[in-house]
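A short worksheet on the structure shown next.
Note that this complex is displayed minus one protein chain, with the remaining chains in position.
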Amino acid sequence: MKRIILLLFAVCLSHSGLAQDKGSVLITNGTVVTITDGNKENADVLIEDGIITEVGQDLAAPIGVETIDASGKYVMPGIIDAHSHIAGVDINEWTNPVTAEVSMEESINPNDVNIYWALAGGVTSIHLMHGSANVIGGQNETLKLRYGSSMDEMRFKGAPRTIKFALGENPTRVHGQNFNVKPRTRMGVEQVIRNHFDAALDYKRNRKDYLEAKEAYEKGQLSKPPVPVAKNARMDALADIIAGEIRVHCHSYRADEIMMLMRVFNDYGIKDYTFQHANEAFKIAPELRENNAYTSVFSDWWAYKFEVYYSTAFNASILNANGVTNSINSDSGELIRHLNHEAAKTVHYGGTSKQDALKMITINPARQLGIADKVGSIEEGKQGDVAIWSGDPLSIYSIAEATFIDGKKYFDRSEDANDMRLQANPEEDFGRSQQRWYDANGRQGGSCMRGAEMRFTNQGMKYQQSTK
Amino acid sequence: MKDAERTMKYLSSLVTGLALMLVTTLSVDAQITEKATFGKFAITNATIHTVSDGVIENGIVLINGETIEFVGQKAKIKPGYTQINAEGKHLYPGFMDAGTQLGLKEIGAVDVTNDQAELGEFNPHVRAFTAINPSSVSIPVTRVNGVTHVISMPVSGRFSGKATLIDLYGYSPDSMAVSPNAALHLNWPSAVKGGYWDDRSDEKVQKEYEKNLKELNKFWDKAVFYDKMVASYDENNANQEMPDTDKKMEAMSEVINGNIPVIISVGNKKDILNAIAWTEQHPDAQFILAGVHDGWRVADEIADAGLPCLVSTLYTPERDYDNYQRPYQNPGLLHEAGVKVAISTGDTENVRNAPYHAGYAATYGLGKEEALKAITLNAAEIFGVQDKLGSIEVGKQANLFLSDGDPFEPMTHIEQVFIRGYKIPMVSRHSQLNDEYLNRGAKKN
Partner (left out) sequence: MKLTHIFSIGVAVLMVGVAQASAQTAPAEAFDNVTIHTASGQVIESGTIVWRDGIISSVGKDVAIPFDAYVHDGGDSLHVYPGFIDGLALWGSPEDKGKDGQPEEPGDPSYKRAGIQPHRQPSDLLNAKDEALAKAPEHGFTTAALGLKGQMLPGQLDLFFINGPNTADNLLKEGVGAFAQFEEAEGATYPSTMMALMVQFRQLFYDAKAQRQQQEYFASVASDYPAPKKEEVLEALYPVMDQEQPFFFVVDSKENIERLFWLQDEFDFEVVLVSGKEAHEKADELKERNIPVLASIDLPEEPDWMSDDEEKEEPEEVTDEMRIFRDKQEQAYRASIENIQKLKEAGVEVGYASNGVKLSDIRENLTRLSEEGGLNNTQILNLLTQSTADILGFGQRLGDIKEGRVASFTVYDTPFMEEKAQSLYSVTNGTVTEIESESSK
């Protein structure tokens, strides 16, 4: 057991990165929170080579497989955070209202100590999202929190591509108010989306025509060479959205703007989308249900800006009661440390059942990210991403004791050490170590606006001074 | 450029102003129309968590007007008391959050609704009490979760201004204030670098600290001088020219003489030690530390200095190499060293989460009983209002709430809150929006 931590420590230092390690483990006699099939008392979970192979009673450990006694404890699927900015290098390519071409896949920071802190809260997967400064921001990346590995190994293999959209105050403020670039209003936001979708469809047709003509010309079937249409990264991504290859996760707050986007998506035949934050989603729960739209909300954040002033912490419960698949997310390096507790608040506000509350941090976010066939519940055949809790995971008195990804242990409270950073800075002073960009409350001027806010505060000022 | 900026700012504030007017008009149906009731109440069959005197099973609490008249197991309930059968319910003293901006800030990103930060470095004369908005939508949202009292404080500059201690029911600051001037807030000048964005050299950081400390000392010394001068004039003003009034200095009088405490916001170990050394130079004044994320590192020193601490738990570790549990453990470790701790969230619209800060502290070392004190009686004692607040005792103000379980558990429901004897309607914008929209139905409007 100690070896794992030591090994992790060694990895930190050598940076050699473990290959995508899978493990085997038998966890016995716990209360197994399956999520999809209720709680099973005194049950065992066998994970072999990264996959849950059996859930039952009195299972025998195959030779060489470690057994962990979870008597009196709870075994729960790893928590999935559908909205996170930990483990990111840059968050906002805010400079253009549409930057569909950039991807958080290329902005992963596998060395962020927030990853370990999230593991210590029983989290195994996150949706590393682009920021919300632009109407169509960058593509997101779904990660497994394999702390101590590389950018590539952090990726959740087989997770579908997703992209960030953002409506309302953030994009209109950044572009319209600060730079006189459309959109400055919610009216403009709609047109930016429609214009870009139309352009992408035109591009796709023209590019296809060109490639076909080029081939024909080269084969001698065409006498006149075609005029090249360059491959365009931005248009490709936009066209992929319309083609259903990229799922949209849209930062949004107000009911009207959510309605707007559903109308637009219906016009372009876009499905499988999730409204992120969606503080006013409760007002249009039936419409969301009708469109099979998902929501991923805060448990109780509100009033930090005007568009979340008419919010209610009952949002999640209302959505759930109306049949909308909802998840509870963090968008914060702090909340991600106790998403179990955030989910429990849905019981407090609106009386969501405990089972449904747990779904909001496991199978529901998994559905929204398109990985529900792989994780989000404890079922045979699913990936061995589980956490052992000292008690009912929704209780404030329960503590995550161990967290496994693909059957491999990444966190063990009994062997938890001080200083779990993967990288040390030779020039840093002991008394003031704070290299991460989250503030004490887990936010940097609103995580979603990280980068964008920086430009307008510190760096923006500097910039303005240096140019006229 | 500057002018253009100013114009833009003006325009944008105009726009927000208009937006706010819109809010007011729109919010008519979100007003709380149910009135609080006042009079005589008998709460029976409750599990009473008195805080000051253990737990009473099947207990009775009698409320008469503003005051708790009886606490015990057996009492003859005279006519005229509205009876509340609390069988299976728990009764707790109202929770207090010892550090917030509640009532001062309405919408974080809308500047014109922010009254927590006055311009200037030294503002001992500005008072949170003045700017408390009793109609803040966040107030009902907070109290229905069992938080009945808060310290609300200005936050900018060196001396930010006077914090006020209010309860969360009333139509004016005057009716809500327990102590209009509860404390003076001081942001301790830091001698360490900030986060990754701070690119100052070590020398520069130290230099700036020394300069800031010098300014602080100068201001304090001037206040002491002014106070003496005024006192001596008051004593004997024959043939003396009356000194000019200085509002800032006047405001310091109750501080330097220890009539109200100074809340020192401070986080890093080095800064805490500097602050402790500074407080020792002013034996006549009273001090409280707030924030103290590195507190566990110097818990003994804080205990030796006899300084109480206002702490929270839901933040990320102060240092990148800190153990992940440190924020949760900090209150427990401080308590273990002998420091009196009280919960303060530093929040505004989510002060309602104060019980959960206490809950994490309870889980990670402080224990339920001490955590309960930290959010009730300790806070009252630190601010010298333990005669009125902080526990369920005869003669104290009737600030209490009924719940269906442990209030630190987020799954628990708070069922009835009393503030100053008023039985508070259990509604807030959040519950009203729920009432309106939960069963909106699929019909399109």
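Per-chain numbering from 1; labels A and B assigned in written order.
Following the convention adopted for this analysis, a contact is a pair of C-beta atoms (placed from the backbone, for glycine too) under 8 Å apart; a residue touches a chain by one contact, two chains touch by 3 or more.
Since the structure is predicted, the reported quantities are computational estimates derived from the model, not experimental observations.
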| item | value |
| --- | --- |
| Hidden partner chain, touching residue among A:177, A:232, A:355 or A:390 | A:232 |
| Touching the absent chain when the full complex is considered, from A:34, A:109 or A:395 | A:109 |
| Residue of A:48, A:93, A:385 or A:401 in touch with the missing chain, whole complex considered | A:93 |
| Chain A residues touching the omitted chain (full complex) | 12-13, 15-16, 89-90, 92-99, 101-110, 138, 150-152, 179, 181, 214, 224-234, 417-419, 421, 423-430, 433, 451, 455, 460, 463, 466-468 |
| Touch list for chain B against the chain that is not drawn | 321 |
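In this section, only the chains that are shown with their structure count from here on.
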| item | value |
| --- | --- |
| Whole-Å gap between the CA centroids of chain A and chain B | 34 |
| Contact footprint of chain B on chain A as seen in their complex | 113-114, 116-117, 120, 169, 177, 282-283, 285-287, 289-290, 300-306, 309-314, 317-318, 321, 333-334, 337-338, 341, 344-345, 347-350, 354, 394-397, 399, 416-421, 429, 431-442, 454, 458, 468 |
| Complex contacts: residues of chain B adjacent to chain A | 1, 12, 16, 19, 23, 26, 30, 106-110, 137-138, 192-197, 202, 267-270, 293, 314-325, 348-350, 352-353, 356, 359-360, 362-363, 408-413, 429-431, 433-434, 437-438, 440-444 |
